[in-house]
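All protein chains but one are shown at their positions in the complex.
A and B label the chains in the order they appear, each numbered from 1.
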Amino acid sequence: MSIQKEIKWKRLPLSTNYAVAYAVKDLDVDVVAAYPITPQTTVVEKISEFIANGELDAEMIHVESEHSALSATVGASAAGARAFTATASQGLELMHEILHIASGLRMPVVMSVATRALSAPISIWNDYSDLMNARDASWVTLIVASAQEAYDTIVQAYKIAESPDVMLPVMVAYDGYIMSHTYEPVLVPEDPSIVLEFAPKNYNRLRLDPDRPMTFGTIANPDWYYEFKYQQVVAMKNAYRKAIEVDKEFGKVFGRSYGILETCCLDDADVVVLTYGGLYGTFLEAIRKMRENGVKVGAARLRLWRPFPAEDVVRELGGAKMLVVVDRAISYGAQISGPVAMEVMNAFYGDPDAPSIMSVVVGIGQRTVTSYTVREIVDYAFRVLERGRVPRETLYWGVRGVKYE
Amino acid sequence: MIVLPRYEIRWHGRGGQGAVTASMVLAMAAIYEGKYAQAFPEFGAERRGAPVKAYTRIDDEPIRTREPILHPDIVVVLDPSLPKKLYLEGVKDTTVFVVNTKKSAREFASMLEVPVDRVYTVDAFKIALDILKVPIVNTAMVGALVGVVPIVSIESVKKAVLNTFSGKLGQVNVMAVERAYQEIRGIAKEVSA
Partner (left out) sequence: MAEEKLPAWNELPPGAVVIEPGNMAERYTGDWRVFRPVINQEKCIRCLLCWVYCPDDAFSIVEEPYVTQKGRKYKFSLKIDYNHCKGCGICVEECPVKAIDFVEEVK
């Protein structure tokens, strides 16, 4: 607490992309390898500017694809560097192979993802299809809701990634455009040394060193492979504890913490809406207004996506009569096709007191979501609650030609 | 003077006129004053000449919503040739219009069919051509806006302009802000002047 008072802040108007770049600078990242793709590009543009101005002493590796970008990042990390990359959409898809290599090699790299819809048809606009496709790659994944939170979470991400009982890569995601290009006030410490003090570089790890040769990227026979994958399972469990712990510690030093599940107005709420990313703000403000009008509705935001905080979801949201999980990605062909909705149902499976759970998809390809949309969805949830028949399929809210009565 | 808990401003221009930068400059000025603000464009495949929308929200409290501004308190029109249905969408009975046009507030108000006391006009193209030598009216229109509704001080706007445009470009844009701030005219202004 005492440190908190000593920090002098600069209050800067920054986009979320720029906030990420500032965090990378303040964390004294050693190597950045990236390939431009909208809406991520301004992250690495800003980092390049910092390097050119001498504000950050880092190696910027220009590569010919995202596959190479993450490969170079992994290589740098293997050599012991604090490494960073950023991407979106097709870029994340092209990285997919290396996502698994980064986590399998246990490289503590951090990547920001300005989430964006996937081709085809081409969409440069936001949804979370790209991020959700990377779900099973053994990356710790945090989804943030403001530029300030993006700065703070990149700082937390390195501390989580580099902690000896985790040693996994971390993704920090936010809405492409809706957040990546929105300017907001962000508090940045005037003296960034506090950031490095909070998240010092971990050089005490297995790395490529000519003085102590080691082999990275080995083959593992059927006799050996499974054990290494189980190590990742355990590391993910550790990451859950670590994410909570680091956020709390961050709060003590910097005066801001977020938890892994943000909630509002849960007391006596019959319907609780759970969502993630920038969309939460729109839901939150609309739901607060509905509360003022006596509607018993609450809101929740999932901040930690992988590892999934199942216990927290059950404990915090289990009191509602109905949980509406609002996703911005589709898992095609699934009965319940909202990725987070699936996970929430899984968390409550077998619980006799579980609330009814309704899966809703919105905002695909940045289809506009307004306070009206929020009210419509909440009203519909109350009607469903009254009728007592919860849809067994995901609702695709806002598609022309589809109506839910 | 209009005092609101939250100001929602919608900017209408064409690609290349700087509506997005204008929305940012205003938000920056508010942030310098310790307020909370948000500036974001209506994202499209940006092309020069295509109609463009941008938004600024300003509040004393943190802003969480990220919905586009559907019912603006203030509409700023950077280009008088835009079809009026674009910027009349979702306006309220109280919405104030700040318009770049050679027309008077009275003439423009009757064209929009809104009460004259809600319309303010300035010939920002002339200001931009005189000072900047290019028809980019964004900074002038920020000056015009704070001349009508003092959401932020003109000093903060100037600071934001100087932090957005470096060197000489910053200086001339500050001149454009100042001149539009002086020249913006409406019924209310005429009466008080």
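Methods note: a residue touches a chain if its C-beta (ideal position, glycine included) is under 8 Å from a C-beta of that chain, and two chains touch if they have at least 3 such contacts.
Here the structure is a predicted model, which is why all the values come from computation and not from measurement.
Within the full complex, the chain left out of the display contacts the shown chains A. The residue touching the chain not shown here, chosen from A:Gly104, A:Gly176 or A:Gly281, is A:Gly104.
Only one residue in the set A:Ala52, A:Ile122, A:Met214 or A:Val399 touches the chain that does not appear here, and it is A:Met214. Checked against the hidden chain, the listed residues A:Ser65, A:Ser119, A:Ser193 or A:Gln231 yield one contact partner: A:Gln231. Looking at chain A, the residues touching the absent chain are 104-107, 167, 206, 213-216, 218, 220, 223-224, 227-228, 230-231, 234-235.
Heads up, the rule we're going with is that only the chains that are shown with their structure count from here on.
As a whole-number value, the distance joining the C-alpha centres of chain A and chain B reads 35 Å. Contact residues of chain B toward chain A in the complex are 24, 27-28, 31-32, 34, 36-41, 43, 45, 63-68, 70, 160.
Those residues of chain A lying in contact with chain B across their complex are 11-13, 124-125, 145, 175, 177-179, 181-185, 278-282, 284-286, 366, 368-372.
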